[in-house]
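Following this message is one structure expressed as structure tokens.
One protein chain omitted, others in place.
For clarity, chains are labelled A and B in written order, and residue numbers in each chain start from 1.
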Amino acid sequence: MNRTLLQALLFLASTAPTLHAGGYERSLDVLLPRVVKLYGLGAGAQAGYGTGVMVSPDGLVLTVFSLLIDARRIRAVASDGTLYDAEVVKRDTQRQLALLRLRPPSTGANEQGAALTSLPHFDMQCKEAAAATMKVRPGDWVVVAGNPFKVAEGAEPMSVAHGVISARTRLDARRSVKEFPYHGDVLVVDAITSNPGAPGSAVVDLDGRLVGMIGREVVSNLTHTHFNYAMPRDVLCEFLLEASGDTTKTSEAERTETAPPTFDPGIRLTRTGYRKLPPMVERVRRGSSAERAGVRPDDLILTVNGKAIGDAEEYDDRLRALTPGEPVDVVIRRGRSIVSVRIEAEKNP
Amino acid sequence: MTQATKPRSREATKGTARQVAWLVVSLMTTAPVFVRGDDPAVLREMQDRFRRVAVELRPSLVRIETVGGTQPTRSVAPSAPEDTGENGEGLPKPKRTQSPFRDDVGSPFVLADGPTTGVVYSADGYIVTSSFNFAREPALITVTLSDGRRLAADLVARDQVRKIALLKVDATNLPAPHWADVSDIRVGQTTVALGLGFGADEPSIHVGIISALNRMRGNAVQTDAKLSPANYGGPLSDLHGRVLGICVPMAQRPGELAGVEMYDSGVGFALPRNRVDRIVADLMTGRSFHRGWLGMVVDPRAVNAVVISKVADPSPMKNAGLQAGDAIVAVDGRPVNHFGHLMQALYMLPAGESVIVQIKRGEAEFSATVTLARSDELGPLPALEEPFDPADPLPEPPPEENP
Partner (left out) sequence: MIPASRFVRTIRHGRALLVSAALALSVFAGTTHGQTAADPVVEAERRRIEVIERVAPSVACLFDAHQRGGGSGVLIDAEGHGLTNYHVVAEMLDARRGLGGLSDGKLYELEVLGIDPTGDVAMFRLRGDHAFPFATLGDSDAVRVGDAAIAMGNPFSISEDYTPTVTSGLVTGIHRYQSGTGKNLVYSDCIQVDAAINPGNSGGPLFNAIGEIIGINGRISVNRRGRLNVGFGYAISSNQITRFMPALRAGLLARHGTLQATVTAESANVAFERIAAESSAAAAGIKRGDKLISLDAVAITSGNQYLGLLGAYPADWPVQLLLEQNGARRNVVVRLDPVNPKSKKPFTPDRSINLREIERVLRRFQQASFTGETTRRPMSWKWTIARERSAPQNAPARSERLEAAQIGDGPMRVRRLRDDGLIGSLFTATEGSVIEEVSGETLQPTMDVQMTLGAIYVMQRWLLEAVETLDLTSVQHVGGDRWLPADSPSAPDAPRERILEVIEWPVCEQARARFAFDQETGRLLRIRVRDMPTGEEVVVDLSELRDIGGVMWPHRMEITAGARKYRDVLSDWELSP
């Protein structure tokens, strides 16, 4: 195009009242395709959920230790709704970080699935010297994307939070009564990031550069408040560059902590991510207390200990609220009849 | 894009003019009315502004550290009576397990050991901070100035109602900050809360806006910047580094820690200059402020009225000549329809302040001045002469006020 015309138009554009695209648009454009929703699947119930950050075009995902890391199976849902299986390829007990690799969900016994390429990701540039100096400063705006409270499902965009970087300081914190093993640098974030599902959320600055990843929920020893922080990018890089060697399972590292074990009677409900599905039994684990009590596939769970159950999520909530060691009374609709069963308690492994 | 090769005719030139006119008009009409929020240039500039505020105010911030002291006894519920025995003037007083007028802690919050924040009040060594930071009654208080000097500090006095405290260190020429004019504070203006509670040398930055003026009975401005033990006692600044107020935990109920449970909730409070000056003037004389009590118990059966069921002796209510059966219909001119109203009228008043209560006794109405007292100045409540019988007719509640 003719230069004069171009100059004239640019001049116009710069002085005309701006059609604001919103100051965070760039951050959001970069951020949302590069985070994945993570779900841990145990036997019969969801074992934790969180967020992961894509760090390579072939499916490496950075995340944080949580219940889901030790789950039997980890499911990842990308921003476009694509489902993946994920397996842990590296752990770091001290930094409480984990690296996962995505695979297309296995469809057959021996099928590998096509190799993943060109997935949207953050180019970590860990080896570049420039990257080391590219540190975010207190006062810088950041945008955080993750899936706290599992608000987003499937291809729905994740939830976003925003605030400035409050400070950079050393972490001195605990999880319930146990001291948190990481005492290195963290970025304090001026946004509430201490929420279930938030760990693993990506934090980017106004230019869309990854500056950190939200860490595990902890309480600061200095203030006794729930601490809103991110693991800085350089610490993430340290982890990525280290050769993997730490294979300690999360549960072994934190035997005495976390919530009381959920009673798992061995019932797996039908779940497809479709909201408000009635709690219908898909499978009953062989040898489980539910099987002994007579629960069968296709049973519809009506009440647990007298409380009506509307959907699979309410079922999970009810299980968590149970007193360990106590039997559970379940009323079931089987075909046209109503059946009551009592599931005996058993110690959780 | 192709290049035109045909020679231009007059028609074509006229067409050009038309097109240009259309271009100009279309650009002007797309000039938008709709603004989505701050644009990227403003956001970037704000980042530097926040840092400048932190740099500007850092010299006036001090890190407060304490040694010793005990965890204040936790109350199960904010209003559950619990004896702390404190009076803010030195050693804890002996427990008085009989009295129902116990100054409770007001929050189940567990206090931590970390450093807290203070602001230089005057060059001669006075430092203002939040009384929250001394709820543990520490044995020793140190203050670290921005130049690195660590000094012992005296707790001059504490206001447990308006939640600020005054320290004194042996130093001169301390840099006091600039304060914003209270009359210039506007709802919606940007606020930056600074604190040293995360242990770093640079202050932490929390950004928000002024949410309201005139809260907590006119004692505080409100902000949605995240306030917590990390910045209680520190400054709430405007965009230009001027102090809007001192950040403190607050709630609409008495108690030293009342409001702490709302940390980081986006509902935070700061005492502006006029209140700080007024209170510090008293604190400087060594006068502390404590929760103010009326010395009475209210009849729980009266639903839309406040009826006295017992009056302590001695007590402010007793001294004012009030008795069981009297109904309180207004406090300082504001109608009181239920117990919550009464608490709202009283919760920010320290012992020593007076209120005018409007009383209904039978058919008569009269007003009385009541001067609130400290809990340790109150005597016991009378025992009931007869056991309470639910079948007894209720005392006549006052007629409902029409608001």
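Following the convention adopted for this analysis, contacts are C-beta pairs under 8 Å (C-beta built on N, C-alpha and C of every residue); 3 or more make two chains touch, one makes a residue touch a chain.
These figures come from a predicted structure and were not determined experimentally.
Student: Looking at the whole complex, which of A:R103, A:K135, A:R174 or A:H226 touches the chain that is not displayed?
Tutor: A:H226
Student: Tell me which residue among B:T66, B:Q222 or B:S237 touches the hidden chain in the full complex.
Tutor: In the complete complex, the chain left out is touched by residue B:Q222.
Student: With respect to the chain omitted from the figure, which of B:R150, B:R186 or B:R301 is a touching residue?
Tutor: The missing chain is touched by B:R186.
Student: Looking beyond the chains shown, say which of B:L151, B:V182 or B:I209 touches the absent one.
Tutor: Hidden-chain contact among the options goes to B:I209.
Student: Residues on subunit B that touch the omitted chain in the whole complex?
Tutor: Touching the chain left out of view, subunit B contributes residues 1-4, 8, 12-13, 15-17, 19-20, 22-24, 26-28, 33-38, 41-42, 45-46, 49, 186-190, 208-217, 222, 224, 239, 251-252, 261-262, 265-267, 304, 337-338, 340-341, 344, 400, 403.
Student: Counting contacts across the full complex, list the positions on subunit A that touch the omitted chain.
Tutor: Residues of subunit A in touch with the missing chain: 1-2, 4-5, 8-9, 11-12, 15-17, 22-25, 27-28, 81, 143, 148-149, 151-157, 159-162, 191-192, 194-196, 226, 273-276, 310.
Criterion: only the chains that are shown with their structure count from here on.
Student: What whole-Å value do you get for the distance between subunit A and subunit B if each is reduced to the mean of its CA atoms?
Tutor: 37
Student: Going by the contact rule at the top, pick out the subunit A residues touching subunit B in the complex.
Tutor: The touching residues are 1, 12, 16-24, 26, 137-141, 163-170, 172, 188, 190, 192, 206, 220-226, 228.
Student: For subunit B, which residues count as touching subunit A in their complex?
Tutor: Going through subunit B, the ones touching subunit A are 1, 27, 30-32, 34-40, 42-44, 46-48, 50-51, 54, 109-115, 197-200, 202-207, 226, 228-230, 263-264.
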